[in-house]
Structures are given as structure tokens and as C-alpha cells.
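Note that this complex is displayed minus one protein chain, with the remaining chains in position.
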Amino acid sequence: MAKKESTFINMVATLFIVTLVASTALAYVYELTKEPIEAAKLAKKLQAIDAVVPEYDNQPVAEMFKVAAGEGLDSLEFYPAKKGGEVIGTAVRSYTNTGYNGLVVLMVGVLPDGTIKDIQVVEHKETPGLGTKMESPKFKDQFKDIDPSQVVLKVKKDGGDIDAITAATISSRAFSEATQLAVDTYKKGGDK
Amino acid sequence: MSQWKNFAKGFVKENPVFVLLLGLCPALGVTSTAINGMAMGLATLFVLLMSNMVVSLIKNFIPEKVRIPSFIVVIATFVTVVDLVMAGYAPAVHEQLGLFIPLIVVNCIVLGRAEAFASRKSFMSSMIDGLGMGLGFTFALTLLGSVREILGSLSIFGFKFMEGDGILVFILPPGAFIALGYLIALMNKFKKA
Partner (left out) sequence: MDYIIIVVSAIFINNILLAQFLGVCPFLGVSNKLSTSFGMTGAVMFVMTLATIVTYLINHYILSPYNIGFLQTISYILVIASLVQMVEIILKKVSPALFQALGVYLPLITTNCAILGVAILVIQKEYNLIESVVFAVSNAIGFGLALVLFAGIREHMDLAEIPAGIRGVPAALIVAGLLSLAFMGFTGIV
């Protein structure tokens, strides 16, 4: 079959049809994948929440509320975990921009009496093999089950109680800072 | 050229990464682990295969002068499909590959094959070409990812075979360049022998 000639009408018509078919097909795929994408995002959030609060029977994501963290900072998201209508813990999504490569996002689980239950790293860009060790139990467990009013959430270099990760003081500092921010903000408005 | 040769050329003789030096950006960017390399390879394989097939089917209806833009639209469509499907069904991998998924669209291999091969050859040959090239690309990325993961994290496909840290530089950006450099050198040697 001979190739079509490149007249103006031909070219415009071809491009029009090609893009039309392409965008229709994409719209269809988008509709198909919309739900799984939402579900995947929700599952990721829930996974982090589940790891840091006691077992609950409500829907923390649906009951999320925001608390202002202070001057120049974004407000933090609070995910209350309830059992039988009573708050048994709150997952606080805290962050800091002082990581070695900028943003570090944590999910900090705080119990009603103010102790930290556990912490999950949600997002970070730290150096693989060094800063990433903040996800390891050896470092993270220093924050587990502690009362933040008794422990100074700073690395030892800065006069605190936290052993920094070897060769990753900046990442350790960022982790401590984000945790401190979560604790401070929780005091301001976590008991809603 | 027999179909078998057409298929097999993508692995060694015309391997897109090691020999043709195409698609280096994703090859370097996502291969910090073997799994990421393989996932990226498979995503590219899908786009390559589908766009090669579609291009060879519609080639006679496309006027000469708008050939490239039309091919780009076809490729971009399949890239978006991969992007959406991965976001929905493999969110962890999707997050790791991130920016490099939409960038498949500017991967020189895909447009190169559509333009140089699929717009001239039959449907069957184009399909086999796409499959061969895509698998060759997957093979290259998996190999590079494995080498970097073994040296850098002392594990393979996420399976840790030795305690300790490994040579960290290999999972960092510089290691990507260095590992690929030595792999290409090895490949050159292998080709001559």
C-alpha cells in the first residue's frame, strides 16, 4: 500500500485522530486504575500508622485533623487511633528539612500519656548505607517507649541523650528534631 | 535475517545499553538494586513491544511529515499506561523508579526502534524486534543492578548473603558510572573473543 501524501489536511487529520484515540484510551485506563492507586496510597499511610500506635477499631485516616506546628512551619497531620470510641494513641506525621539531603518525614506514635510508642520513617533522601541507618532498630529503638519529658531528644554532640549513627550525625539530628516537633505539637493540640 | 537472529541480537551483538549506548539515563539512575533494574527493564520492554507493534500497524496511514510526532504520541500513551498501572498495583516499585517511568518516553531506544525498524518492517518482525531489544535492555539493567547490589549492599534481589555494609560507593551515583564503565569494557572483550 502506498504511503499517504503529506498534504496539510492529511497531516492535521492524522495527528488529530492519533491524539484523540490516545487520550481516549488513556482516560479509560485512568478510570480503571484510579481506585487501585487510591487504595495503594491509603495502604501505605495505614501501614505507617499501624506500626506506631496500639491496635484500634476506628478509621484514623478519615478522622485526620491538622494542628499548627508554629511560625514558618507546615501544620502537622494527626491520625487518632481509637478503641471503643476512646483515644488510645495518635500517629503524628512530622517532618524536618534539615536532613542531609533535605526532607525527612516521620510517623511518630504518641500515647495519651505523652510517651512515644514507636516511630516509622515515611520519606527521606538520606545517603544509602549511612543516613538510611536511621531506619534500623539500633538507632530507632532509642526513641521507643520513652517519655519525652525525661529524655532530651538531641544527639549527644548537642547535649542530648541520643546516640547518633556513626558517620551520619546530620541524619540523626534531623530524626531527633522531627520527633521533638511531633512531641511539641502534640502537647499543643493532640488531645482533641 | 532469520527471526531468531532478529530476536537474539538485542542481547549481545546490539545490546541497547552495552553496545548501542542508548537509554543510559535509566540504566544509571535506577539500578541501585537488581529488582529496580529488572522492573525498569520490564516497563521499558512493555512500552517497546507495544509501540513497535502499533507503529508497524499504522505506518501506512501516517503521512511522512507527521511520522515522528505520531510515533511520540503512541509511545507516550503506553508510557502513561505503564505509569498508571504500576502506581496502582506495584506502588513500592513505582515510588523507587519515580521520575524515570515518564522518562521512558524520551528513551532513545523506544523512538529509535519505532523509527528505524517498526516503521519499515512487517508486524511480525517488529514485534520480535521489540521483544528482543526489550529483553536485552532488561538483561543489561538487571545485570548492572545485580553487580551494584552485590558490591554495594552485599545482597542480591534483596536477599542478604553476607553481614556488613559492602562498598557503599556502588549504590551511590558515582558507582553507577564506574560499574557501567567496567561492564562495557568486559562486554567489549567478550565480543572480540
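Going by the order they are written in, the chains are A and B; count residues from 1 in each one.
Simple rule for what comes next: contacts are C-beta pairs under 8 Å (C-beta built on N, C-alpha and C of every residue); 3 or more make two chains touch, one makes a residue touch a chain.
A quick note: this is a predicted structure, and the numbers were derived from the prediction, not measured.
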Contact set of the excluded chain (shown chains only): A, B
Using the touch definition up top, pick the residue from A:Tyr56, A:Tyr79 or A:Tyr100 that touches the left-out chain. A:Tyr100
Candidate in contact with the missing chain, chosen from B:Met124, B:Met162 or B:Ala185: B:Ala185
Write the list of subunit B residues that the hidden chain touches. 21-22, 24-26, 28-29, 68-69, 72-73, 76-77, 79-80, 83-84, 99, 102-103, 105-108, 111, 169, 172-178, 180-182, 184-185, 188-189
Which subunit A residues touch the hidden chain? 19, 22-23, 26-27, 29-30, 100-102, 127, 170
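By our rule, only the chains that are shown with their structure count from here on.
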Distance between chain centroids, defined by C-alpha means - subunit A, subunit B (Å): 31
The residues of subunit A that touch subunit B in their complex are 1-7, 10-11, 14-15, 18-19, 22, 25-26, 29-30, 33, 35-37, 39-41, 43-44, 127-130
Quick one: which bits of subunit B touch subunit A in the complex? Just the residue numbers, please. 32, 58, 60-66, 69-70, 73-74, 76-77, 80-81, 84-85, 87-89, 91, 152-153, 165-166, 168, 171-172
